[in-house]
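The block underneath contains the structure these notes are about, expressed in structure tokens.
Apart from one protein chain that is not included, each protein chain of the complex appears where it belongs.
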Amino acid sequence: MTRARDLGIPLAGTPGPLNAITDVPGLTVGFATVIKGDSARTGVTVIHPRGQFNHAPVFAGTFAFNGNGEMTGAAWVEEGGLLEGPIGLTNTHSVGIVRDTIIHWQAAQDSFFQKWSCPVVAETADGWLNDMNGFHVEPEHVLSALDSAKGGSLPEGNIGGGTGMICYEFKGGTGTASCKLPEKLGGWTVGALVQANFGRRHQLTIAGVPVGQHLTEDAPFTNGENPLAEQGSLIVVLATDAPLLPHQLKRIARRATLGMARTGSLGGNGSGDIFLAFSTANSSAGRGDENGLATLQALSNDKIDPLFYASVYATEEAILNAMVSAETMTGKDGITVKALPHEDVMDLLKRYGRG
Amino acid sequence: MTRARDLGIPLAGTPGPLNAITDVPGLTVGFATVIKGDSARTGVTVIHPRGQFNHAPVFAGTFAFNGNGEMTGAAWVEEGGLLEGPIGLTNTHSVGIVRDTIIHWQAAQDSFFQKWSCPVVAETADGWLNDMNGFHVEPEHVLSALDSAKGGSLPEGNIGGGTGMICYEFKGGTGTASCKLPEKLGGWTVGALVQANFGRRHQLTIAGVPVGQHLTEDAPFTNGENPLAEQGSLIVVLATDAPLLPHQLKRIARRATLGMARTGSLGGNGSGDIFLAFSTANSSAGRGDENGLATLQALSNDKIDPLFYASVYATEEAILNAMVSAETMTGKDGITVKALPHEDVMDLLKRYGRG
Amino acid sequence: MTRARDLGIPLAGTPGPLNAITDVPGLTVGFATVIKGDSARTGVTVIHPRGQFNHAPVFAGTFAFNGNGEMTGAAWVEEGGLLEGPIGLTNTHSVGIVRDTIIHWQAAQDSFFQKWSCPVVAETADGWLNDMNGFHVEPEHVLSALDSAKGGSLPEGNIGGGTGMICYEFKGGTGTASCKLPEKLGGWTVGALVQANFGRRHQLTIAGVPVGQHLTEDAPFTNGENPLAEQGSLIVVLATDAPLLPHQLKRIARRATLGMARTGSLGGNGSGDIFLAFSTANSSAGRGDENGLATLQALSNDKIDPLFYASVYATEEAILNAMVSAETMTGKDGITVKALPHEDVMDLLKRYGRG
Partner (left out) sequence: MTRARDLGIPLAGTPGPLNAITDVPGLTVGFATVIKGDSARTGVTVIHPRGQFNHAPVFAGTFAFNGNGEMTGAAWVEEGGLLEGPIGLTNTHSVGIVRDTIIHWQAAQDSFFQKWSCPVVAETADGWLNDMNGFHVEPEHVLSALDSAKGGSLPEGNIGGGTGMICYEFKGGTGTASCKLPEKLGGWTVGALVQANFGRRHQLTIAGVPVGQHLTEDAPFTNGENPLAEQGSLIVVLATDAPLLPHQLKRIARRATLGMARTGSLGGNGSGDIFLAFSTANSSAGRGDENGLATLQALSNDKIDPLFYASVYATEEAILNAMVSAETMTGKDGITVKALPHEDVMDLLKRYGRG
């Protein structure tokens, strides 16, 4: 698998050893990819913030840059500051089955934190390559993603919830990256995992270079008889081991906007851009002793900038990784979406002094 | 069926002819009630803002007084100001199946407003009387509620999504009411439909009378060996034919808080109190001509007070109707929750000069 | 000075020793009352969360039930979770002078927490009794309130920022109360200070009794040739020594809505009802060691209900204390607003079985 840095794209920040969200210790990710016949091109991605065997909640926060989409469970993250179970990512029309199956899995694990569960499941629409109204994600897929989650290197591109996605009118999908701070700035890691399904071709910017204005061919929404408005979405999950409180994690989530912007997005109406951030620090987040008291660590606002920058960088790089890794796909109605042409991109970067 | 006004409880506001959310012209409501064996005590309630044959979106707004619960689709209501399909209400762990089945129904009707759908489905937890982890709501129930929706008088209490609910430790459930303004104030109707599943016994207040402080018996969470914290939730749906814009409908939704407060709630942590308001005025809401332009009507803020008051009154009365109509139920683990004792309540009201 | 409990009004919760916001250890309150000539009836109230000699920030959160008003500094409370200096309350048109003078005072104390200050100053409109466009609050008043702040018993009614206020068409003003939890629930105190300037006469409810529907005389907005829409506002400041995080303090602030509702408010358009909550626990809130790390205590959500209830009760009682303490005032244009008639109120309470 080729990734953005492998191509030589100049990117900011210093990645962790895996350059993946799994650089955050303990965190695991699972995928189920559903490719069947001519028109099922979808799947599920699952993130267990502390791994699937540790159900302790994490502090979390969300931000909807453009709420034209769904992130179930966001009301409780906002209210209670807690993310109380695994996160699911899938296509727009399969959010419900993923959500209920996560509850089913939690019931089987006896891992509800309250007496009920309102899982966080987010989506992007893969309805151009995938028959989204065929409801191809089934409980077994969700359970498989939940149970098979692991740390280590992650596959990217046409996998899991990102299977059928389109980004800047190239093939998009699942991407990940991480940014590790120097020890003197805390040594913390910020990891990003994105489901990238947004953007019009002309907007695509890589390392400041207006790549999309040159690569105008094979743009499925721009060209053809009926050019379409922006129709995609971007989900960003940011994980960190830095000790941040819920209101600070909302700030982290909001910075994903800047990472998205660095790839050229202009935030079209149809793009549901919804972001989630959580911290695996504070193992007693949300829990207290018999009197309800917990002792927590928190970073002060005046030391938070390196984490903000890392969040921007990791988001940008995860989006580019999704695009660089994704492969050309043919799906529903015979539509083909091309992969990002690596060589052409690097030629353009060189032309603009960035190669 | 006995309702709060039938008992002689003094209530504010002048109801519409049905004293139900269906007093809002065109609106229809459907129910599916799932009572099976010892422990399935649940169901689905569906509201079609303009009836199930008119899929035009409505302006809408939401408010989470306490986001310890779920209302899917809220992100787009907030962002786009639009509610683009039917609303579902069910138990906490069946939100997903209701959501996805609404999409399935919309696909069959070819009624998506965008190219995808993120339906609004809200919940309250019926896990004391209902085996919530048995996932007893099935697609056929949802489709039945969607297709059988109608206007006119509505059943209340142990029906639809409200089947297994508990309110102030009496049997709760589905309730409705409406408030109609005098013609000189616009003649508009505000209708409420609630799924009432909240409150501790001692808090219960009816017409200002601290009823719950006297009726201390048979309170399942307060008494017994392990008194529990507040565990329920309240969903309020407010509909009006007054021409309000999305930001004004958020204000309407927020006023449901005051209606809830008038019944005594103290807003406990466990109670997910989430409210939705929409307006059936402006048939071109969200739609424009070929240039995207729509002509709309809107009421100015300085004339909105009567609608605010109506929203408070209708919410309060719908909650009381849910409790007055609900009947004693025995469910999971043989737990029995008693109906509100009408006669005792009225005796207390008289003792406090309110009978 | 007579207070609500002195009259025998039955109220919930157990007050702290002073039944005032100053029951929260360390907190001080200062007032400057500006009564001059026929039409200056205004002033300033100042709250120092940790007293005027301790400038350490406190965790805080806000809620605007109805944002028809002003609370400067709210953006940073929401973003940073911190309240970094004293709070000012005044009339609507003097917010600016109070704000800038607080900065001036902070500069003199060298007490900025960041390199700048965005103080929290909130307001209610006293334009019926006070010549609000005469800008009668001057820097010297603000400095006097800041410097003279103290703990202990507090004056109420026609004092400080509350001087010219009207509540339920009786004389309103400044009120305070507190609620102390039993030791086994943490022993924490929630104190409220309100600037009460809201409500129409017919709405006034005391201990569940519809007092305002009987006391219909001398209601300046309801009667007369030109009855007016609701025009007032309510500011609530809730302080606690319980260790709550910023997102939890937003929840506390939101509960002030229920306290307001218990006095009968229907949340009219003109009433800017904005609430602030802060916690004096966690002396290192917002500060860290040389690496930016602070060790904090936090209460878990499942133990927070008693603090929610205390917030509701203290808000309700502070509003009633404002009204019970306020005295009849004649102001601008010779308008007279009558004090709440204690005896008539208690007669009504008795008639409704609540005396």
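Each chain carries a letter (A, B and C) given by its place in the written order, and its residues are counted from 1.
The rule we apply is simple: a contact is a pair of C-beta atoms (placed from the backbone, for glycine too) under 8 Å apart; a residue touches a chain by one contact, two chains touch by 3 or more.
If you're wondering where the values come from, they're calculated on a predicted model, not measured in any experiment.
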item: Neighbouring shown chains of the undisplayed chain, as defined at the top; value: A, B, C
item: Touch criterion as defined above, residue of C:17, C:37, C:67 or C:182 at the omitted chain; value: C:67
item: Positions on subunit B contacted by the hidden chain, ascending; value: 78-82, 114, 186, 243, 245-248, 251, 286-288, 291-304
item: Positions on subunit C contacted by the hidden chain, ascending; value: 64, 66-76, 78-80, 92-101, 103-104, 107, 114-118, 123, 125, 127, 132-133, 135, 231, 269-270, 272, 274
item: Residues of subunit A in contact with the chain not shown; value: 65-66, 205, 207-210, 229-230, 251, 254-255, 257-258, 261-262, 265-270, 301-302, 304-305, 308-309, 312, 351-354
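The criterion applied here is as follows: only the chains that are shown with their structure count from here on.
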item: Centre-to-centre distance between subunit C and subunit A (centres being mean Cα positions), rounded to whole Å; value: 43
item: Subunit A and subunit B: spacing of chain centres that average the CA atoms, whole Å; value: 34
item: Numbers and ranges of subunit A residues touching at least 2 other chains; value: 78-80, 114
